[in-house]
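One protein chain is absent from this view; the other protein chains keep their places.
Chain IDs A, B, C, D, E, F, G, H and I follow the sequence of writing; residue 1 opens each chain.
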Amino acid sequence: MLFMVQMTVNLPQDMPAGTAAEIKAREKEYSQALQRSGKWPHIWRVVGEYKNVSIFDVGSNEELHELLSGLPLFPYMDISVTPLCRHPSAI
Amino acid sequence: MLFMVQMTVNLPQDMPAGTAAEIKAREKEYSQALQRSGKWPHIWRVVGEYKNVSIFDVGSNEELHELLSGLPLFPYMDISVTPLCRHPSAI
Amino acid sequence: MLFMVQMTVNLPQDMPAGTAAEIKAREKEYSQALQRSGKWPHIWRVVGEYKNVSIFDVGSNEELHELLSGLPLFPYMDISVTPLCRHPSAI
Amino acid sequence: MLFMVQMTVNLPQDMPAGTAAEIKAREKEYSQALQRSGKWPHIWRVVGEYKNVSIFDVGSNEELHELLSGLPLFPYMDISVTPLCRHPSAI
Amino acid sequence: MLFMVQMTVNLPQDMPAGTAAEIKAREKEYSQALQRSGKWPHIWRVVGEYKNVSIFDVGSNEELHELLSGLPLFPYMDISVTPLCRHPSAI
Amino acid sequence: MLFMVQMTVNLPQDMPAGTAAEIKAREKEYSQALQRSGKWPHIWRVVGEYKNVSIFDVGSNEELHELLSGLPLFPYMDISVTPLCRHPSAI
Amino acid sequence: MLFMVQMTVNLPQDMPAGTAAEIKAREKEYSQALQRSGKWPHIWRVVGEYKNVSIFDVGSNEELHELLSGLPLFPYMDISVTPLCRHPSAI
Amino acid sequence: MLFMVQMTVNLPQDMPAGTAAEIKAREKEYSQALQRSGKWPHIWRVVGEYKNVSIFDVGSNEELHELLSGLPLFPYMDISVTPLCRHPSAI
Amino acid sequence: MLFMVQMTVNLPQDMPAGTAAEIKAREKEYSQALQRSGKWPHIWRVVGEYKNVSIFDVGSNEELHELLSGLPLFPYMDISVTPLCRHPSAI
Partner (left out) sequence: MLFMVQMTVNLPQDMPAGTAAEIKAREKEYSQALQRSGKWPHIWRVVGEYKNVSIFDVGSNEELHELLSGLPLFPYMDISVTPLCRHPSAI
């Protein structure tokens, strides 16, 4: 079951560089594990912004919320979720 | 080069059913030809709306505009285009 | 799997009264059949507006889109869909 | 008398973890007492957000304001209230 | 129980003048009957707009919806409803 | 001459409790003096928000600005002002 | 007493040219009479739009509404009104 | 003196094809004459939309308004104007 | 050449009172010098807000930017600029 998820990152400008680097490293590891599992099949950077457009493929709303709220950057992100389904013209 | 394209369809409510069906048939054929060519790798329906989220893979802005403005439903759609690029966490 | 669905109805002001009545009668029948099936457990009127707030309980995004796009009033409604899940404080 | 209430939580990012945990514990207790009383019949988490959609069943506007302004998280929330009533198609 | 109701009127520009006059006459009569009953204690015109700000005093959400949806101009109005209660500084 | 004034309070979350209490006490006193004078005939709390809807009855724009900018909470409020006049259907 | 009034004109695209010309001629005459009377001291065109920014100098909200609702183009305009007063830095 | 002008075209969907073609031909001729004169140094199509971003170089606000309001498509366009000046980092 | 300029002031709430007073004094002096020169012919306070509506009369966009960016309160203001020209109905 597919969802488009748009995430915008807003790190506090007074966060120490080391803290930010550590969170981003954990975020990358977390994201790549989900990508490898097939639950996060697409992630793209929006040009010029600290923002991504992602596609998630999960079994339920609950699973999606669990994955998103576990993101190390979750407390610093604005997230919007759009449920998707098969388009009648898709081949 | 990737772009997210969001298309919302607004057919006039007084368009004859036959005309609408004919335009939609041409739209489907046009879309599927581009999907097969690899230029329109993803198209999803937004749940509950007459709207899609698509990913285009084109060589230039010009090519993207040519493809979009050639859509049979183009005169009846609101379209927004978001340039994408590789995310540093993508595997 | 739960979704909040908000539907605002915009009937064309020049639609003949008989046509409107016929569509609304079919909408009511369609809605009540889904309510009885358990897939549409809640529907409330928003005070002062031709709008409802509903809760759907479906097995997938695809099923929700199929149910919503089958609404007799679908061509005349603005619909927004919000995926829900269990709240950690819910009893 | 039913109201849809949407609550978005914005905890200050510099709030000590202990303080946040204590407020959330009180919030949970407060919410569950109201759920048990029948005044807060539904609470759902919005997927991907620190936000809930709730239904309140109260005797008056005054009572609703008293319940909401007593929430331990009230100073940290954006709240919107939508009055609801019975839908003519509800079974 | 008090509610602020804001009503903006959008009459179709091709409505015959006689029809418009007849609807407005019925609206005035309907409004004045409710004002006399005490259920619609205040109605003010917003300067420069075809819009009013009103205060309703009703027993329930249901009663408010019944009153508003019975307005002769209801099909031609955008309405927003804001639940009010006593202010702690009110004398 | 009537104006609707909507005031939303945003106290800084790090304001000491004593300071906040002192400002609110002065605000209440200031508001009640104006209510008694007849210049502030209505003040209602918006349910679920730290916001009020008020009606002012003043002799001029200048007088209204003087009254509003003298509010002890003025530096912490978003204020919007809507000029009102008699509605032709008012009894 | 000063007010900024912003008026945007939306003539229906199917209005006959003769009708439009006649309304505009009456609008011009009406506006110029008010300008000469001192009640409409400023009117400027917004560059690139069918819109004006105006300053009115009137004795009351009622008088302003009477002047604005009497504009021959009133049924075709979006109007917003902003109450002004003397600025403390004005010379 | 430079201005960014953004123009969005909204032709009525029931405009006869011949009328639309004739207006567009005049628009093109009008635009190209201004481009050759140096007053309209840049015009770009926004990808996926019936919209352009343009730069005008004119002697005054009045001249810009005269040029824009003379566009054959002016009655069918939404136009926004942004005054520009030299950037301190421009080479 | 005329421009409407709308300025909203947002002083940081932790700015020392003495600093604020000093900046406002310089702002007043700066504004009054420009008013006397004829370049800032009108400045009005928006009722109930820390905001002004002004008219500037300058020779070029560059001059306007130089005047505005030199305002002592410039770092603390949201500014929007609207180019104006003579209205065809102005007397």
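We adopt the following convention: a residue touches a chain if its C-beta (ideal position, glycine included) is under 8 Å from a C-beta of that chain, and two chains touch if they have at least 3 such contacts.
Note that the coordinates shown come from a computational prediction; the quantities given were computed from them, not determined experimentally.
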item: Selected residue (touches chain absent from view) among B:Lys28, B:Lys51 or B:His65; value: B:His65
item: Of A:Arg45, A:His65 or A:His87, the one touching the omitted chain in the full complex; value: A:Arg45
item: For chain B, the residues touching the chain missing from this view; value: 1-3, 60-62, 64-65, 81, 83-86
item: Residues of chain I (touch criterion as defined above) contacting the omitted chain; value: 5, 12, 61, 64-65, 68-69, 75-76, 79-81
item: Chain A residues touching the omitted chain (full complex); value: 13, 45, 47-49
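Keep in mind that, in the parts below, only the chains that are shown with their structure count from here on.
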item: Chain centre separation (chain A, chain C; CA means) in Å; value: 29
item: Sequence positions of chain I contacting 2 or more other chains; value: 2, 45, 47-48, 83-86
